[in-house]
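The structure appears right after this line, and notes come after that.
A protein chain is absent from this complex, but the other protein chains hold their places.
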Amino acid sequence: MEPSADIKRLPAPARWSIPGIGLLKGMVVTAQNMIQSYYRKERMTTVQYPEERAPISPNFRNFPFLCYDGEDPKAGLRCTACTICETECPPQCIYIVLERDANGKSLKRPKVFDIDVSVCMNCGICAEVCPFDSIYMDGEYELSKQDRFNGLLFHLDRLAKSADYHMKLRPKEAGEVAARRKVEVDKKRAVQAAKDAKAQTDKDMAKPEPTTKGEPA
Amino acid sequence: MTALLILSPLILLAALGAVWLARPVHAALLLALTLVLTAVYYLAIGADFIGLVQLMVYVGAVAMLIVFSLLITRSGDEAEEIARRPLVMVVGLACTLPVLLVLLHSISRAGNLPPGAAESPAFSLAQLGTALFTTHAPAVLTVAVLLTAVMIGAALFARGAHASSVHRDASCVTEFSSAPRHASCLTESTRKPPTPNDS
Amino acid sequence: MISDPATSLTSAVLAPAVDDDQLLHVSLGPQHPSTHGVFRMNVVLDGETVVRLKPVFGYLHRNHEKIAEGTSYLASMPYTDRLDYICPLSNNWAYARAVEKLAGIEVPERAEFIRVILAELTRLINHTAFAGFILGDMGAWGSALMYAFREREKILDLFEELTGARMMANFMRFGGCRNDLPDGWSAKVSKLVDEYGPFLDEMEKFLVGNEILLSRTLNVGSLPKEVLINGGITGPMLRAAGVPYDIRKVDPYGIYERFDFRIPLGATGDCYDRIMIRFLEMRESLKILHQALDQLPDGSFIHPKAKIRNFKPPLGEAYARIEGPKGELGFHLISDGSTRPYRYRIRPPSFINLTLIEDMCLGLDLADVVVILGSIDIVLGEVDR
Amino acid sequence: MTPLPLLLTLSSLLFTLGLFAVLTRRNVILILVGIELMFNAANINFIAFWRYGPPDPDLIGPMFVLFAIAIAAAEAAVGLAIILMGFRHTRSTDLNRLDSLHG
Partner (left out) sequence: MSLLDMSSGGPSLWAPEWLPRLPQRLVEMLLQYFGAPEWLVTTAGWITAAATVVGVFLGGFALLSLVERKTLARVQNRLGPNRAGWFGILQPVADGIKMLTKEDIVPAKAEWLLHLAAPILIVMPSILALGVIPYGREWTPVPLELGLLFFFSVGAFTELAVFMAGWASGSKFPMLGAMRAISQMVSYELPLIITTVGVVMITGSLALSDIVEHQVGFHLGFIPKWNIFTPWGFSAGIVFYIASIAEANRCPFDLPEGESEIVAGHMTEYSGFKYALFFMGEYLGLFAISGLGITLFLGGWQAPLPGLGFVPSWIWFFAKLVVVIMSYLWIRATFPRVRIDQLMRFAWLCMLPMALLTIPAAGIWVFTANPDGSHGILGWLTTVPLLLIPWIIITIIFNRRISPATRSYTFADS
């Protein structure tokens, strides 16, 4: 790579100029900007925030939320407390405790799911790594709190948001997820139904299984 | 008379401070105060033009020059205690007190000056101008020559000083292009001993 | 170590012997309006002339490299955004390239195009903001800065639409990008690229002939080529001095070989050249953007086998570099076969460019220090890491 | 009573103070301060005699003060230039260290 002979002068400095011409040109530019700021939208891009809000793109991500199906946040929570997000989270702002029944058996749902949003850096890796379509990035942004510690530590009740909310927030992504989940759930239902039918036909004593849903761990 | 009675103690106090105070900047500022108060007195007795010129030249130029020199030479912070050097004190007083006595003596003997001479009315600017360019024209010319000489002289002094410091000289820029001389500047820049401020 | 003092740069400036107590020790920073962050320079002044200058780094040290050695490869990606936060996407790219080299991952063509587009947009952002910042350092009351930020905002809006965040993009993935371009995004970029030329014209009209700017920058802060090369300076600073070194040309990466663009070179390497080189580079970036947008192929935006979780590159070592807007940005990774890098090291252009600041500033005014610092174009997030 | 004697006393005191400063100060710039005080004392005398002395139709008193002010300014400028020159050589404004006549 060698300098070529292709010599090009930059816009123009004339060999002779009257002192002050360059400054006057600059003043013309500023004057143009000032006048055009009154009638050209590209010049005056200010959005007066609390009254008007700039549109948020569907991709915008802020802090994570947990998605649940149906009406009940407790019952419909997709999260299985697998702690993948907890381990992958770069600033380690997620804290999960698995809920167990009296026998110590995993109930596959979180007893505690905390996200410290004062630590979270909105990277979205938790949403990316989640295999259960449970955690997504929220678009909510007015989150300032008087209480710096407890106010910014989001618990499960604060984090859980319905699938409808997700659908409203990011229709495309949520639509894909919903379609995929529907297929999966249908398949699972079919498998389950087949299994149930088989069990029924075996007609042996099979305890009536609650048809909640079982996600593969 | 009232003005004088009010102002003269202030003038003397300020002058005393200018002579006595240890920190040079205080002394310079009190000199400025002395000159300002004197100018106020001039204004009070009707010598408006002189008073304003005194303000402009002494406060605006001379005091500023002195203060600026103190800043440049960074002697603004050193205290200079006359009182700590008794010998100097004694010699100084020994030399100045006789002068003061002689002056006061001659003033006290000058009682036979025309007493209470008709107070000169405040002069007008036109009067002053006329006098300046007729009666005193040679003096004006002389002062003009003097001031020109001073301006050139001061400029030459300053210029000589400028040339002696390497600061932003054209040669500095051209020297940069002679690479071999400065190939060492990477190591050179770390050569300085640590300064107290570096910690 | 010390050569003949008579020939050394510093002693030439210090020619009149100066007592140390006559000098003024000023600490520029860490809280100072124009140190571009928490950076500190211990300046020793004779009058207003700099006789010594010692940069003090580390006020923004965040232990990034060590943290990265304790987390998975992917978890370091969002941290690279925070290195040079003016241009996060080129940091993403450099890191992604290093990991791809380490693991031998192929990148689909479309992803390469997306990366080039983003990197060149980032270059536009950086150089535009640079012009504003340096004018601010010179004391222009923010007009140029505001114009620059106005245009930068437009690009940031596009980034937000694509990556979900304006600055902290976290967009590149090993083997591609995180998501595909949204509908109509490339059309918006085309429109922006078309409008950027007139904006650059306006900025050049505003700045190029400005007599005060000329007198502040001409012959200020230049160093001989050899010193710059020995000091490891890269990027526009080096090219302003006339050294044809641009990694996009000398060690082409990605798909830069397919594009037709040129590398502008200055002659003296003073602050004025540094400004002008950046303006010329922006024009070349626009050319690249035009070509890339025209040729943007369809296809996958990420390698189908790219792993997100449990990513374990084979044992080995890789160094990958790109031509970041500020210079050569490189990542050196050593893998021990686990999910975490054994060694993670960044070559930050801001930091290395900053190391020669004393040599550039000696013998100049305090006001020049600020301009020179501005012309180096540092971001403290990258300097201190 | 005419304030003339009072004014003359004031100016003598000022003059003496200036003289004392010139004799005792070590810093060259402060010696200049003393000289300015002495100039000022002389000026007060001129004004005093113009104002309270015999009639002065030619305005000799104010005229003298004008010229004195001009010359004092010139003197200060040149004096300080010389001091700064000396300062560049010796890095000091102490009179005791400005004793060599060569650079």
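For clarity, chains are labelled A, B, C and D in written order, and residue numbers in each chain start from 1.
In this section, a residue touches a chain if its C-beta (ideal position, glycine included) is under 8 Å from a C-beta of that chain, and two chains touch if they have at least 3 such contacts.
The structure displayed is predicted, hence computed values, not measured ones.
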Chains in view touching the one left out: A, B, C
Of A:Met44, A:Ala75 or A:Leu143, the one touching the omitted chain in the full complex: A:Met44
Among C:Met237, C:Ile277 or C:Ala292, residue touching the chain not depicted: C:Ile277
Candidates C:Val38, C:Val116, C:Leu213 or C:Ile376 - the one touching the absent chain: C:Leu213
Hidden partner chain, touching residue among B:Leu21, B:Leu37, B:Val67 or B:Ala131: B:Val67
Positions on chain C where the hidden chain makes contact: 24-26, 32-34, 45, 48, 135-143, 145-147, 150, 208-216, 218, 242, 244, 246, 249, 262-268, 272-273, 276-277, 280, 365-370
Chain A, residues in touch with the chain not shown (by the definition above): 1-10, 13-19, 23, 26-27, 29-31, 33-34, 37-38, 43-46, 48
Missing-chain contacts mapped onto chain B: 25, 29, 32, 48-49, 52-53, 55-56, 59-61, 63-65, 67-68, 71-72, 76, 124-125, 155, 168
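To be clear about the criterion, only the chains that are shown with their structure count from here on.
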Central chain of the complex, centres being mean CA coordinates: C
Chain centre separation (chain C, chain D; CA means) in Å: 61
Rounded Å distance between chain A and chain C, as computed from the means of their C-alpha atoms: 29
Junction residues of chain B - those touching two or more other chains: 72, 164-165
Residues within chain A bordering two or more other chains: none
Partner chain B, residues of chain D touching it in the complex: 1-10, 12-21, 23-27, 29-30, 32-34, 36-37, 40, 43-44, 47, 50-56, 58-59, 62-63, 65-67, 69-74, 76-78, 80-85, 87-88, 92-93
Contact footprint of chain A on chain C as seen in their complex: 71-72, 74-79, 143, 147, 150, 153-154, 157, 160-165, 168, 170, 178-179, 182, 195, 201-202, 204-214, 242, 244-246, 249-250, 262-263, 265, 276, 279-280, 308-309
Residue ranges of chain B touching chain D (in the complex, touch as defined): 1, 4-5, 8, 11-12, 15-16, 18-19, 24, 27-28, 31, 34-35, 38, 41-42, 45-47, 49-50, 53-54, 57-58, 61-62, 65-66, 69-70, 72-73, 75, 78, 80, 82, 85, 88-89, 91-93, 95-97, 99-100, 103-104, 107-108, 110-111, 113-120, 123, 127-128, 131-132, 135-136, 139, 143, 146-147, 150-151, 153-154, 157-158, 160-161, 164-165
